[in-house]
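A single protein chain has been omitted; all remaining protein chains appear in their positions.
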Amino acid sequence: MSKKRVRYVWIPIIISLLAVPIGFYYVNWSKGGEGAGLYSHAWIPDKVFAYWNPEKFYDPVDSVVGVFEGEQCVTCHEAVTPGIVNDWRASGHSKPANNKQPVYCSDCHGSDHKKLHLPSPEVCGSCHNTQHTQFKDERRYGFPSHALAMERALDAKHFADKPKAEVTACLQCHSVATKCDSCHTRHRFSAAEARRPEACLTCHSGPPHPDDETYFASAHGKRYLAEGNTWDWSKPLRKGNYPVPTCAYCHMDNGKHQVADKSIWKFGIKEVNPLTSGNKVKRDKWVAMCSDCHEADWSRQRLTEMDAERKGAWKKLYAAEDILRDLRRKDRLYPAAGERPPYPNDLVDSIWPRERIGFFDGQASAFYNVSSIERDYFEMWYFHNLGAYKGAAHGDIETIKKGHDGMDKSLATILKKAGAINKLTEKELELNGRRSDPGKLWFSGEYTEFNQENN
Amino acid sequence: MSKKRVRYVWIPIIISLLAVPIGFYYVNWSKGGEGAGLYSHAWIPDKVFAYWNPEKFYDPVDSVVGVFEGEQCVTCHEAVTPGIVNDWRASGHSKPANNKQPVYCSDCHGSDHKKLHLPSPEVCGSCHNTQHTQFKDERRYGFPSHALAMERALDAKHFADKPKAEVTACLQCHSVATKCDSCHTRHRFSAAEARRPEACLTCHSGPPHPDDETYFASAHGKRYLAEGNTWDWSKPLRKGNYPVPTCAYCHMDNGKHQVADKSIWKFGIKEVNPLTSGNKVKRDKWVAMCSDCHEADWSRQRLTEMDAERKGAWKKLYAAEDILRDLRRKDRLYPAAGERPPYPNDLVDSIWPRERIGFFDGQASAFYNVSSIERDYFEMWYFHNLGAYKGAAHGDIETIKKGHDGMDKSLATILKKAGAINKLTEKELELNGRRSDPGKLWFSGEYTEFNQENN
Partner (left out) sequence: MSKKRVRYVWIPIIISLLAVPIGFYYVNWSKGGEGAGLYSHAWIPDKVFAYWNPEKFYDPVDSVVGVFEGEQCVTCHEAVTPGIVNDWRASGHSKPANNKQPVYCSDCHGSDHKKLHLPSPEVCGSCHNTQHTQFKDERRYGFPSHALAMERALDAKHFADKPKAEVTACLQCHSVATKCDSCHTRHRFSAAEARRPEACLTCHSGPPHPDDETYFASAHGKRYLAEGNTWDWSKPLRKGNYPVPTCAYCHMDNGKHQVADKSIWKFGIKEVNPLTSGNKVKRDKWVAMCSDCHEADWSRQRLTEMDAERKGAWKKLYAAEDILRDLRRKDRLYPAAGERPPYPNDLVDSIWPRERIGFFDGQASAFYNVSSIERDYFEMWYFHNLGAYKGAAHGDIETIKKGHDGMDKSLATILKKAGAINKLTEKELELNGRRSDPGKLWFSGEYTEFNQENN
């Protein structure tokens, strides 16, 4: 090796030595603003956020002064907030088994009324250590995950971009990562409540994750609806204890507070190989789960059906992506990425604007600020595809049909629009030598300014 | 002042003296036909209407002759209509407290079988005076209101315009103004029933007022679904009596039968100032209502979130209205108002046809008989906007998202269509000196004729 060459070796080393700490410093700095997440300098959460992520944002009310303990809190709040006192009285906290001491308000919220706090998962975990450890353990399995729900959301550029009222709506559910009463309603904190599907379905509903709709439409859900009120919900989530499964029965078997270890298709957001050795282990777990009532063959075949549904869905999605990629290659997307305002907080997007085609190009952030045909594709992916997946996973055939119907229609629309775009562009090029100015999309103008002012 | 000028003063005075009584006479006359409402000369209700507004339209069956009282009615109807007799037996009417006399069929329906009537609110009010007075009191607060539901509907031109079967569907719920069993199913007339959300949600459901969908999707609704069957529904609607609120718990606190005095945003139909002194009083009432379980700060912030949602929604709606107004100004809406059939019963519309842009131009009547882009705007306002509002009001984040998603998409569609309209019109003007004939829309032809014949 020549001396000269050896000297060049230092160049990448020096760049790395500079770039890595700069990168760390930048990410650190970016999270260090008054707001939250990677865009915390750009994004100040609304006040209500104090209740979604109390550890970071809650300020206690200062209307009451004094230090109170145990029954003192209860005495006063019985008149002020009777609902939560009633709930606490009905809870295990007020009447613990084995002659233990009751868990009083002050035990979780503190005693000094001017310094009260809302309990974080850590506070709950100080007694419920097993559950809290299992819950945190979900982080290992990557996103989507309850434990990562808040931080991953706050690091997504469309969360810092969209109008606050819309984003706060999202974060109400994503707050599952930063408080325990998403599933166990305060102040009863009932395990029985969380075993029932309703506990999960407050969040797990709506077009991109119709767990609510698909469970209740399934044969399992229908039987729950008809007779669930007569079941003994104090029973633990163990084999044979319930006539049909609920959300928790399958996804939190034996009460395990980590929900990620049987997930094969991961919410349907991208194509996976369902037959890796890891996924084969998961498949066996599902077959065992269904064995309360179903033959192993039946269960395996239902999983295979789901794989077939997924494969069909992705064929359709890829067909749509191909059309969009072709338009991008020919620079025929109107307005092209460079003709729209870049994501306000996205440096890369302002330097190298890209259409959002496919998972790795960032379709997850394509809620708005995209061309009409990209939006069609986004909806195909986000609503129809994710919906169809949930239908397949929960045995709701109408939602499978509805999702595939939506995908078929989106694909037809995309092809039709692409045809029109190509025809028109060719005609324009022929006549004028250039394509016409697409004009401004809706995200410029009064609404967008309002949006930017209020973000 | 010259004598001549003084003489001219008489001209407007004389015109007023003539016009005001003529106007009164006209409105009076217009309501005096066989039908109902302002268009009663043009519109004869279907027969089933006898049951929606019985005081005005019910004719008793004449198959049975005789005068019957008390137990006599019951004896026969036990065999003929056992369902309603069972319900009556389970009601307070059959077994009143304090040794009072039972309220028999004949007490409300009359005794002469050929002259039976269905009881109007006044009949019920003869015993239940407090509730009836409160109910009528809602009229003071203006529309929307239960007490005005029927008459305001019948004064709307699209009610006289649309096919009868569709309008009858609307009026089934609007009949809440003219009978009491919309909420208290006959013949049990149970207060406990009306405390449960289902009593309200028979009507309060569907795209433009998804109270059903948004309540049951909220954390409140989910807890009701999971455990509401175990609650004691005989309890009055008082602070601390129920673990989570139902419709009536919040909107009819303490059993008050007037539902309008806490309403700030009025169904989301137009923008209001949520911070007037009157609305500040209402906000305080809401905060007090939520205090069973929630901190005042939390409640205030949720109201602020709702204001932000509303402000965002109206920004989008105004952006769409601006586009439509611009097209109207340039006479580029195809077909323009003058190129469509006028509302059959609307004299003003036939003399001075106007596009229906915005609340005061009459978008509320823009269900049909409008251009494609006006319809997009109508749907944006009627489905997406009103839906998003209910999501915000009831704490159902998915419906907020769905509504705003719908508005975003409508706005994009409207802008895209407006762009195409402008481009095409300019090209046509350039080539032909005039824009081309838009042709007839769907509301001409066989269906419209059918519609007109059957109305």
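Read from first to last, the chains carry the letters A and B; within each, the first residue is number 1.
Here is the rule we go by: contacts are C-beta pairs under 8 Å (C-beta built on N, C-alpha and C of every residue); 3 or more make two chains touch, one makes a residue touch a chain.
This one's a predicted model, so the numbers in the text were calculated from it and none came from an experiment.
> Considering the whole complex, which of A:A147, A:A217 or A:L333 touches the chain not shown?
Looking across A:A147, A:A217 or A:L333, the contact with the absent chain belongs to A:A217.
> In the complete assembly, which of B:E55, B:D137, B:E193 or B:D261 touches the absent chain?
Reading the full complex, the residue touching the unseen chain is B:E193.
> Specify the residue from the set A:E34, A:D408 or A:E428 that touches the hidden chain.
A:D408
> Which of A:A260, A:I373 or A:I400 touches the chain that is not shown?
A:I400
> Among A:L275, A:C293, A:V348 or A:L429, choose the residue that contacts the chain missing from this document, as touch is defined above.
A:C293
> Can you list where chain A touches the absent chain?
217-219, 222-223, 225-227, 229-230, 239-240, 242-244, 291-298, 301-302, 304-305, 308-309, 311-312, 315-316, 318-319, 322, 391-392, 397-402, 404-405, 408-409, 411-412, 415-416, 419
> Which parts of chain B face the unshown chain closely enough to count as touching?
Residue positions of chain B that touch the missing chain: 46-48, 50-51, 61, 80-84, 86-87, 163-166, 168-170, 172-173, 185, 193, 196, 198-199, 201-202, 205-207, 212, 229, 367-368, 372, 375, 439, 441-442, 445-447, 450-451, 454.
As a convention for this text, only the chains that are shown with their structure count from here on.
> Between chain A and chain B, what is the gap in Å from one C-alpha centre to the other?
Here the centre of chain B sits 36 Å away from the centre of chain A.
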